[in-house]
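A single protein chain has been omitted; all remaining protein chains appear in their positions.
This part shows chain A:
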Amino acid sequence: MATVEIRNLRKAYGALEVLHDISIDIADGEFVALVGPSGCGKSTLLRCIAGLETIRSGEIRIDGRVVNDLAPKDRDIAMVFQNYALYPHMNVAANMGFALKLSGRPKAEIEERVGKAAAILDLARQLGRKPVALSGGQRQRVAMGRAIVRDPKVFLFDEPLSNLDAKLRVAMRAEIRELQQRLGTTTIYVTHDQTEAMTMADKIAVLNGGRLEQVGAPLELYRTPANLFVAGFIGSPQMNFVAGDLARKANADTIGVRPEHLSVGRDGDGWRGRVISAEHLGSDTFVHVEVPEAGRLTARTVGDMPVAAGDDVVLTPMAGYLHRFDGDGQAL
C-alpha cells in the first residue's frame, strides 16, 4: 500500500504536449478513476505512472519515493492492460507466477501465492489452462491475478473491462471493487465510462485535452461540477445546458440542470415545450422535449409516465439543482 503524488507532470511527443501540468494526490488505499473522452490523455498519464512513458517535467512519487527515472519493474506497481496482455504460451499458473519467478522467489512460495490468488479469483480449476482456453471474464481475472500475486504498492488498470460484454462488465466492476477493498491496495483505474468511474472510485479525476478539469469524490463531481465540461461528462443522460435569456435571468451565461432534476407536468410554472420522443425503459422514462426558449432538453421521470411524442408538457427545474456557469464555462 502506498500514496501516489503527481506534481506538475508534463508529457510531450516532440513539440506536441499531451499532458499539461497535472497534479493529483492519491491517498494510501484509495481507488482513483481517471476519466475523460478518447484522446484526453488518461491512458498516457497511467503509462507515465507505470514508467512505460517518459515525462518531460514534473514529479511522480510512489510511497514518498520519486520514481521518475525508475524502470517499470522497480516502481513496485502492477498493471492490468485493456487486452489483458497474458502470455499466450504460458498456462494460468505460469502467467500469474512469472513476475515472482523473475524475482527469484522459491518455487514453493510462488505456488503458494499463485494458489492463494487463484482461490480469491475463483481460478483454482483453470491454473493448468492456456489463456486461449479461457472466457473473456476468466482472462480478465487472470490479468488481475497476475497483478495481485506480486502484492504491489499500486494497481494500475487501463480500461480493463472494455473488451467484455455489458453484463459481464457490470459483474466484473463489482468484483474489482470488492477485491480492491479487500486488499486495500492503492488503485488507479482508467476508463472512458463515467458510470464505471462513479460506481467504483473513491475519487475521480476528470481529464480533457490533456488537462485535469476536476478531482473529487463521485458525488462531489456530480453535485458541484467545476465547469461545463465536468458537468456534461459526469451524469447520464448528460446535463441539459441552456444559454440566452433563461440563463441571464439566473445571472449566468449558461445554466445547467440534470435530467433527473426536471419534473415533467401538464401545466404549472416552468418551461413549456412539446415532446419530441419518449424512451420508456421500464424503471425510467427519458422525455426529450423541444422548449422554444431553451432548445432541446431531456427529462428523466418515472417509468410509467404516460407521455408520448407530440404531447405538450411543462418542465420545471427542481429548486436548488440549477448549476450556473460564467462565460468561460466555470461554475459560479
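In the analysis below, contacts are C-beta pairs under 8 Å (C-beta built on N, C-alpha and C of every residue); 3 or more make two chains touch, one makes a residue touch a chain; residues count from 1.
In this section, contacts and distances are computed from a predicted model.
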Name of the absent chain as recorded in UniProt (options "Biotin-dependent carboxyltransferase family protein", "Cysteine desulfuration protein SufE", "Sugar ABC transporter permease" or "N-methylglutamate dehydrogenase subunit C"): "Sugar ABC transporter permease"
Touch criterion as defined above, residue of A:A2, A:I55 or A:A78 at the omitted chain: A:A78
Residue among A:G64, A:P88, A:P106 or A:G327 touching the omitted chain: A:P88
Selected residue (touches chain absent from view) among A:L19, A:V32 or A:A50: A:A50
Contact with the hidden chain (one of A:N8, A:S57 or A:S103): A:S103
Residues belonging to chain A that touch the chain removed from view: 50-52, 71-73, 77-79, 81-83, 85, 87-89, 98-99, 102-103, 146
